[in-house]
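The structure under discussion is supplied below as structure tokens; questions concerning it will follow.
Each chain you see keeps its place in the complex, though not every chain is here.
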Amino acid sequence: MTTAVPRRQSRVRGAFVFGLLPLAVLLGCWQFFVPADSRAFPPPSTWPGALAELSAEGSLIPAVRTTLVTFLLALAVATVLGTALGMLIGSSRRLERPLTPVMDFFRTLPPPAMVPVLALLLGTNTSMAVTVVVLASLWPILLNTASERRNVPPVRMEMARSLGLRWSERVFKVLLPSLAPGIMLGVRVAVSIALIVTLLVDILGTGEGIGRELMLGQQSFKPATVWALLLVIGVFGYLLNGAVAAAENRLMRKWGRRR
Amino acid sequence: MSVELMSADGPRQILRDVNFTVGAGEIVGIVGRSGTGKTTLLRVLGGMVRASSGLVELHGRADNLPGTVVTVFQDYGNALLPWRSVARNVSLGIERGLGRAEREQRVADVLRLVGLEGRSSDHPWQLSGGMQQRVQIARALAVEPRVLLMDEPFGALDAITKATLQDVLLRIQAQTGATTIFITHDIDEAIYLSDRVFVIAGSPGSLIVQEPVDLPRPRTQLETREHPRYLSVRHALAEALREETA
Amino acid sequence: MTRTHSLPGAANPVGVAVVVVAIVMWQLLVALRILDYSFLPSAGDVGGALWQLARSGELLDSVGHTLLVTLVASAIAIVIGVAAGLALGMLPLVHTFSMASVDFFRTLPVTAMIPAILLVWGPTAEAEIIAATYAAAWQIVVNTTGGVRATHPRLLDVARTFGLTREQTVRKIVLPAAMPAILVGARLAIVSALVVAIVAEMLINPAGLGWGLVQGQQALQPGVTWAYAVTAGILGYLLNAGLMWAARRMPGGRVPSSSGTSAA
Amino acid sequence: GSDSTADDGNSGPLKIRVAYGPGFGSLPVVIAAEKGYFKANGLDVTLTEGLDLAAYLGALGAQFDVVMGLPPGILQASGRGVALTVISGLNRTDAAHVNNPVLTKDATIKSAADLAGKTVGVPTLTGISADAVRYVVRQQTGKDVKLVQVPPDAMADQITAGRIDAAVSAIPYFTGVESRGIRVLDDVVIQAVKLATGNKDDSALLGAFIATPSYVDKHPEVATAWRKSLQQGADFIAANEKEARAILQQHAKLPAAVAANAPLPNFVATTSAADFQPFVTIGETIGSLRKTPDLGTLIHQEK
């Protein structure tokens, strides 16, 4: 933990690139060992073409935009809501006990079952899509925040009170930063859930976005398009998580928690 | 006042019938064996724990105005914010109200008082134990509290730093007139700083001695400790602490 | 202030009361025709359908199937996820050379992979288990990794000074320190496994609650559809409660209630 | 492939794995299984019921020997080079057997052509109804229509709630919706087929069963036996509608009223290349069909 600071930085950057090694190996094996005419597993070399075709149709960019808007909006709402609720639930057993059964219940309702109901109540528009995605991706943030809240040393909150900090100061200057590692962890999990559910809602709800292209590809037997889109989604997830991880790393370094 | 806390086997009484009044501007040192409830008493005074019976009043009021009663905690490791630099830890209590320039001035001042002027951009985990405790003291001083509660403030410090900070405390207290209550394991420190020394003893802890220290002020490390009254107070306190053990 | 952290799952009258209030509200909203959709039946209708399904034994069969798949998938996911998370959290080399791939793979939607899974494993419970495990394992991997990496460095110093072997350090220090994060991961994972099992049942393997849901839809019986959805929710709650119950009884694995120190 | 027939032929009925979508449309399959027609025709059928027909089609030849498909999907798969042969038809829609009517509350919508620019619910975004709506609107107005996926059982509610302007329903989901003030318009698939054939044709194939050519080569008797079984099922339904409905009710756990009153499609086990021609036209027009398959080899020809 001593001279690791400069190395740590390069390790983070290294992880960002070298971490793709297993994926590269997998794709390589796929390319060379799976027969070129495989119906379900077309070799990766055919994917860019499929993507280009989609892009030439003019449907790729708008689809990506639609999906991105829903996803980012939902992730932002889920982060704010999850943090706020997690903070409440983590700080009070009196709130946690009555809410847990209801929360666990709603957590388990499969999103495909929620979509029709919310479509009824809210309409098939972006706000419905965002609601569904929030309802699905809220939980990791909420649970991680609550768990982190229970682990904040009591001395820290007492200190804030003792210094005469206002409620808002205690929350924003002491509590939220204390919870940041937990929130970050929750966001990292939520990112993938939110993306997956956004795609699902693309299909079931708004009928637009990458999810729709994915399903069209699947139902019209264009496996290369499907895999290419999955690659795009994966790369997007990887970039996004890279950003979250970088933020998390910075944070943890400030915390003195990284070995 | 009495205090009960929960333990593995039900509630356990920590403090019993502790009653006292501290005058404005008075300095009170609390001594007592480990685990007798000194920290708990300070927590009650600081409003962090509710007494199961009895109450705490400040200037005749049961509720504290924010920032008037500030505590320096024993557990400095958790009382500092690891993500803030030393300077920003110190400024935590004065970020509201004070202008930027004035705030930076005040932070620089208190850091100089505790001898950490060069370390303002380090983070707490880059400091030694004693330095962390000094940051905590600086943070408390920065808000210029009316009542200062300190739990073993100088416990992690070497003799020289300790003596320096003791004198800093006395000087600042004389300037601001802040009522000061502190816990220490060092009888000499208790006497040197205080107007009265309390001894907490027993389990559950109770206040067995309130020894007045009528030594003249300003005090100095050399002269005060040679004063005859100093020795007699020291004797009385040592007696009280020893008796309890026997 | 008590810091004993009794976990949810024990008798929880207030929690039950909240559920009852929610059900009564639902019934009222439908009865007062504020919610007036044939697709959204009243709580009473759903209760009736539930009772019918329970009496005919269909419910038990469906629950049995889905529960089994979920439990097996969760168990596999927890074992694999915790092991992988420990490796990623503790071995910098592993972290460097695979975390980005983890981030890649866990963003892939399982639903899109279900056809591929069907192709390899067929319309079977195994296919469901594979899909559910895939979805569940990532949540544990990420949470375990995060929990492990946030362990206070002093605790690792303690392990070193007592000469704990790597295995002992993991078992006695790192795992318990990361346990709150792992438990959160497990709670998320169990629910993921359940949801994906249900989706797989709707799409490729006609069995269990998922198929019950589809049948309710096909049969124009929203009561039945909702009965299955509600059952899924109840199952989710019970699985969670069971997980927390098991966590409390894990040998030597008391859930830490506070990573901080005394307030004393 | 006559040698392989000898393998199984002697040792009892041939085991085949079949996947199909649930619902009224596949009633003959249920009846054939229930009444033992498969067995009588030398088939030992294992049935798998599920929603994702595309996934089943993808697993054809691997996990399944015979799967159900809808004409647009079959054409797309074939056009994409998936080796497949249609071995039987299943059900049809025509003026007397309306299957996919347009539902709406909007007074301005009189026919499918009025859906231009509207939001329309369809059961799946790539199915027959979706293609048909898009085709009709495109042909008659040159405009587009916004499609959203809505589970058929939720369509009436969505219309009532004003979330969608109209929906393309399916048997049996439009039974009784008039009582909620929803109008049931013409079958949009029939309309599309009429348009595509220049009014020559007014009936459309809705479902079919397919296998891989190699499987059919290896087990030439399967196609015949399968078709025969389905036809027996269809005949049984025609002759014993009440009992057939009871079996359906039992199988799909339908409420008695729905099972007794919902219209039944027209079940026909045979099919021909002509049935697929309109869908080729539709698919090419709306752009869902990129490469047109060879209709001449698509349908299984008995040798």
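Note that the chains take the letters A, B, C and D in the order they are written out, and that residue 1 is the start of every chain.
Operating definition for what follows: contacts are C-beta pairs under 8 Å (C-beta built on N, C-alpha and C of every residue); 3 or more make two chains touch, one makes a residue touch a chain.
Quantities reported herein were computed from a predicted structural model and do not represent experimental measurements.
This structure file describes a complex whose protein chains are present as A x1, B x2, C x1, D x1, with one copy per kind shown here.
Just so it is clear, only the chains that are shown with their structure count from here on.
Pairs C-D and A-D differ in how many C-beta pairs touch across them, and the larger number is found at C-D.
Between chain A and chain D, the centres computed from C-alpha atoms are 38 Å apart. Once the centre of each chain is set as its mean CA position, chain A and chain C turn out to be 17 Å apart. Averaged C-alpha coordinates give centres for chain B and chain D that are 83 Å from one another. Those residues of chain B in touch with two or more other chains are numbered 43, 48, 75, 78. The set of chain A residues that touch two or more partner chains comprises 40, 116, 120, 153, 155-156, 158, 218, 256-257. Per the touch definition, chain C reaches chain D in the complex via residues 37-40, 114-115, 118-119, 122-123, 202-206, 211, 214-215, 217-222, 224-225. Residue ranges on chain D touching chain C, taken from their complex, read 19, 22-23, 48-52, 54-56, 58-59, 62-63, 151-154, 156-157, 160-161, 172-173, 175, 180, 252-255, 258.
Contact residues on chain D toward chain A in their complex (touch as defined above): 54-55, 57-58, 73, 76-77, 80, 82, 119, 124-126, 146-151, 154, 157-158, 161-164, 288.
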